[in-house]
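All protein chains but one are shown at their positions in the complex.
Moving on to chain A:
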Amino acid sequence: MSKKLIVLFLGLVPLLCTCFSPDTPSDRRVLVLLDDFAIKSSHSIFFNNLKSRGFDLDFKLADDPTISLQRYGQYLYDALILFSPTIERFGGSIDAAAILDFVDSGHDLIVAANGNASDLIREIATECGVDFDEDSSALVIDHSGYAVSATEGDHTLIASDDFIKSDVILGSEKIKAPVLFQGIGHSLNPSNSLVLKVLSASPSAYSANPKSKLTSPPSLTGTSMSLVSVVQARNNARILISGSLSMFSNRFFRSDVQKAGSPTKHDKSGNEQFVTELSKWVFHERGHLKAVNVKHHKVGEVDEPAIYRINDDLEYSVEIYEWSGKTWEPYVANDVQVQFYMMSPYVLKTLSTDNKGYYFTAFKVPDVYGVFQFKVEYERLGYTSLSLSKQIPVRPFRHNEYERFIPAAYPYYGAAFSMMAGFFIFTAVHLYHK
């Protein structure tokens, strides 16, 4: 059984992204690059949380000349955390291109910037589709959504609770308290389908330099500005980009929070829950789907044919599982569709499910021959995209698969045979009846 499973997994490797070991898509080895080692202790809750979830963290200074992401063409890490917002140039062989290659080969990335984020960090973010405010001294300011604190500040510490509505990304449990945020905002290109606003700014927020007087309209304002965003690349690598490094800090995790204008005061900010859930998503502990056992066969048969005939009845089935962090759990949904596709879908059917991850349907091959594909294109918010396609040719009838005698043609058969008989009789009479 296990052998069979392995074979199936191996078969699916090209379908899923190639980087994850198919059994455990979660990341294991994580490289953390820091500006200085003080962050290791000031953000220890976050790191310990990761460690307790089984991650193997490797802390390095960002300008350490010995760091490298890969050796002999093999990546040494499964994920990268960049808590080094001010770094101008990485040590060792790492540069922006190396990090982007790391992502493009299917690895995950967490980037945290803050008020004085370097061009390098900005460039990495831009390449991922996140545009930080170009004004390097700008911070997000919100005069109505700030967090109430003992000292009257410049309203750059924001308590935000405008989360993305997705159980997959933020967990099924509601984030209990507003999230404290202090840092820079960014904008997203609305046409970019890969990047998602996870925490957006309130309508009254804007991005400007809090120390100077505001003389022109700020470039980023309101809800179009995003505070924390995630990217799921086409190869399902996930990236978390936050404009605030302190969002991950112990201080913010433990701090109480009261949003301005709100009577309730929470003992503990939502940061810990928010960041933990988000990191679970980024590190593929949630929302990672796999499809196995794609099968199709004629009704009443078991084996998969090499070719179908037009108007055949067939059954199609696929099993879809979701990674829970430890095991593959059946994925339950009622909106998985299969297409029977040749340049355009000829059949589009919603798959029925037994709620144990098994999806199936049956349909008739259209009366068109050609090279078709069974296509499952399943793209849902927060889930890895499933894109299965299986090529199958459909042939016309064989010469002996047509009806031999058509009832409608009996008059013609009769005409032909009576003609022959008549001719025979005529010939006989004509020749021998003198």
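Basically, contacts are C-beta pairs under 8 Å (C-beta built on N, C-alpha and C of every residue); 3 or more make two chains touch, one makes a residue touch a chain; residues count from 1.
We adopt the following convention: contacts and distances are computed from a predicted model.
A chain of this complex does not appear here, and its UniProt-recorded name among "Isobutyryl-CoA dehydrogenase, mitochondrial", "dolichyl-diphosphooligosaccharide--protein glycotransferase", "Sperm-associated antigen 1-like" or "AP complex subunit sigma" is "dolichyl-diphosphooligosaccharide--protein glycotransferase". Here one chain is not drawn; of A:Ala98, A:Val148, A:Leu194 or A:Ala260, the residue touching it is A:Leu194. Only one residue in the set A:Asp64, A:Glu123, A:Asp256 or A:Glu315 touches the chain that does not appear here, and it is A:Glu123.
Touching the missing chain, out of A:Arg71, A:Lys211 or A:Arg398, is residue A:Arg398. One chain is missing from the display, and on chain A it is touched by residues 100, 103-104, 119, 122-123, 125-132, 134-137, 188-189, 192-195, 215-216, 231, 233-235, 237, 307, 342-343, 369-373, 391, 393, 395-396, 398-399.
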